[in-house]
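Below are the structure tokens for one structure; questions will follow.
Apart from one protein chain that is not included, each protein chain of the complex appears where it belongs.
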Amino acid sequence: MIELSAIRKVFNSGRPNEFTAVDGVTLSIDSRKITVLKGPSGSGKTTLLGIIGCMARPTSGRIQLTGPLTQAVTFSVKGAAAEVTSLPERFLTEIRRRAFGFIFQQFNLIKGITVLENVMLPAYPMGEDFKLLRERASRILSDLNLSGKVFSKVEWLSGGEAQRVGIARALINDPAVIIADEPTAHLDTKLSGEFMGIVERLKNEGKTVIIASHDPIVFDAPIIDRIVEMRDGRLSGGPQQQ
Amino acid sequence: MKWLEKQRYIIDFTLSSLLRRKTKNIALTLVYTLVVFVLASVMFFAEAIKKEASIILRDSPEIIVQRLAAGRQELVPMGYIEGIKKIRGVQSVRGRLWGYYFEPLAGSNFTLMVQEGGAEKGKIVVGKGILRSMRASEGDILSLKSYKGDWVVLRIMGALSSDSELVSSDLILISEEDFRSVFDISKGYVTDLTLQVRNPRELPNIAQKIKDLYPDTRPIVRDDILRTYNSIFNWRSGILLVIMAAAGLAFIIFAWDKASGLSAEEKKEIGILKAIGWETSDVILMKFWEGTVISLSSFLAGIILAYFHVFFTSSTLFGPVLKGWSVLYPNFRLTPFIDEAQVTTLFFLTVLPYTVATIVPSWRAASVDPDSVMR
Partner (left out) sequence: MILHPSIIALFLSSVLISVLLLYSSYYGILILRKWDIKSGSELQLDLERRTYLISTILTYVFGFQLISLFLFVYTADILHPLFVGAMCASGTLTVNSYGYPTLILKAFNFIIAGLWLVLNHTDNRAYDYPLIKSKYKFLIVIAPLVVAETFLQTKYFLGLKPDVITSCCSTLFTSESTSVASDLASVPSIPGKIAFYTVMALTLASGAYFYLKGRGGYVFSALCGISFIMAIISIISFFSLYYYELPSLHCPFNILHKEYSYAGYPLYMCIFGGAVAGMGTGVLMPFRKATSLMEIIPVIQKKLIVIALVCFLIFTVMVTYRMLSTPFKLEGY
């Protein structure tokens, strides 16, 4: 479980263009469930996603990883508690590598290198044995029906294929949590449906999925466990849940 | 080993990253190589010449005694030899005969020298520069106009080897009789004296005693010559380097600009790396390898090219400035001489400033927020 308490994120503090992206959000994300953050652009859901995924530090507030996720924390930070709010970047990144996988709106694959290399990239800093890593990457790609494209350059992929490569990359370190930011924004209806199918598979494998989206195909899908609405940096619509 | 594997991965990514931006990196490498090449050429040349001079001078006599009249060099009476032989510590004294002969056809001075067992009467051995400027070859006749007004006819028996061209280019080895004929010097005089001394530490004392004995002489100690040569070449190469500081500065600014001016594509790539789990220090490491690959290739290429330039093509590009002015340019091949001091100096003059210029831009690029690709 991921617990957020009174999270605030302020940009350009003290300057004329000061902007509060997230303004006092208290939220608990349940493990092994699919949670959708719903809201218009500018609602702060992308920023909140970054904070949940240990990508950014909140200006104030606390984040704790509890339950099965504590393992990721204590592995990385010997002797530490499950609070990750003030961890130095080194540790935050370590936790993020172990526990979180990210899928982006724009796919964000690195051009000029192959699909396989793109998928293995997140694991490079860990210095893992090359053969094992490549094997794992190939397996994940074949699970997503991409075996034929393993050595292709990413520029030649179709939208759906690129999205699936992005998913494969997110899965390379076998994370407990998958975070997706507007994953269907550049996909047509059919591909969006396929995407949600993959999400269902992930949930069945015991993963926690958090999706930020304003696409009805996503938040109207029956497999969604919970919808959290956001507006102007705060939770809106419906009672605050712990 | 995890650390090693990690370096391999990052170097792999770095190389592919460099190749993805070929134009920018090739331009940088070329300029970098050029800078190293220029500096290395200057250094190699100066150091090799100093080394050459010291080798040559090693065989020169430890003290040379000249006689002065009103500050100008005069012939030394043979009688001085006896007086100097008596000074304690002097091993041997010999008279030398040599002089400059101006040849109008070549427009330059020839050095005439008498060497024991060198040449018989009527015959000479000449340096290659003379063959070139007089358009002569072995077997030809060379006539020198004596100071008495008549012609001394000499046959060229051979040429001095190219290995010694640095000192022998304009040299003519001639017999004593012919020498005295050309310059009209009587048997009682020689050009200067050379001494061998038993104990090198006594050199200053002996030089002083010679001056006391014959106040019209000027003893020159060999080490003083060596020191002067060194000074001149140090000074010359130093000035060249300082002048090139302007070019060097331009290179550094160029490097800094290239490091700071990341294209949107590059910025995005780093953003992606940070987002998928690379830490700032991992990206800094990547930038380090980038810099190292570029620095190492440019440094090696520059040094190798300079090596060829100086030692195989006789520094066609800067030779004149460093060699000094003379009409008869010796065509000499410098003995290749490169040591750790030169390489380290070059490293500090090129790689160090480049690296320092790229530290802050690299860090700035690496410090991008991980969530920047999401916004």
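Note that the chains take the letters A and B in the order they are written out, and that residue 1 is the start of every chain.
Just so it is clear, contacts are C-beta pairs under 8 Å (C-beta built on N, C-alpha and C of every residue); 3 or more make two chains touch, one makes a residue touch a chain.
Just so we're clear, the structure is a prediction, and the values are computed from it rather than from any experiment.
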| item | value |
| --- | --- |
| Residue of B:Asn205, B:Thr280 or B:Ser372 touching the missing chain in the full complex | B:Thr280 |
| Residue of B:Ser92, B:Ser161, B:Thr335 or B:Ser367 touching the missing chain in the full complex | B:Ser367 |
| Residue, one of B:Ser54, B:Gln208 or B:Ser263, that touches the chain absent here | B:Ser54 |
| Of A:Thr59, A:Ser152 or A:Ser236, the one touching the omitted chain in the full complex | A:Thr59 |
| Among B:Gln73, B:Ser143 or B:Ser231, residue touching the chain not depicted | B:Ser231 |
| Interface with the undisplayed chain - residues on chain B | 39, 42-43, 46, 54, 223, 226-227, 230-231, 234-235, 237-239, 241-242, 280-281, 284, 288, 340-341, 344-349, 352-353, 355-356, 359-360, 362-363, 366-367 |
| Touching residues (missing chain, whole complex) on chain A | 10-13, 57-61, 77-80, 85-91 |
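Basically, only the chains that are shown with their structure count from here on.
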| item | value |
| --- | --- |
| Distance between chain centroids, defined by C-alpha means - chain A, chain B (Å) | 63 |
| Parts of chain A lying in touch with chain B, wherever the complex brings them together | 46-47, 49-50, 55-56, 89-90, 93-94, 96-97, 102, 104-106, 108-113, 117, 121-130, 169, 173, 181 |
| Chain B residues within the chain A interface of the complex | 1-6, 8-10, 13, 16, 19-20, 265, 268-269, 272-273, 275-282, 369-371, 373-375 |
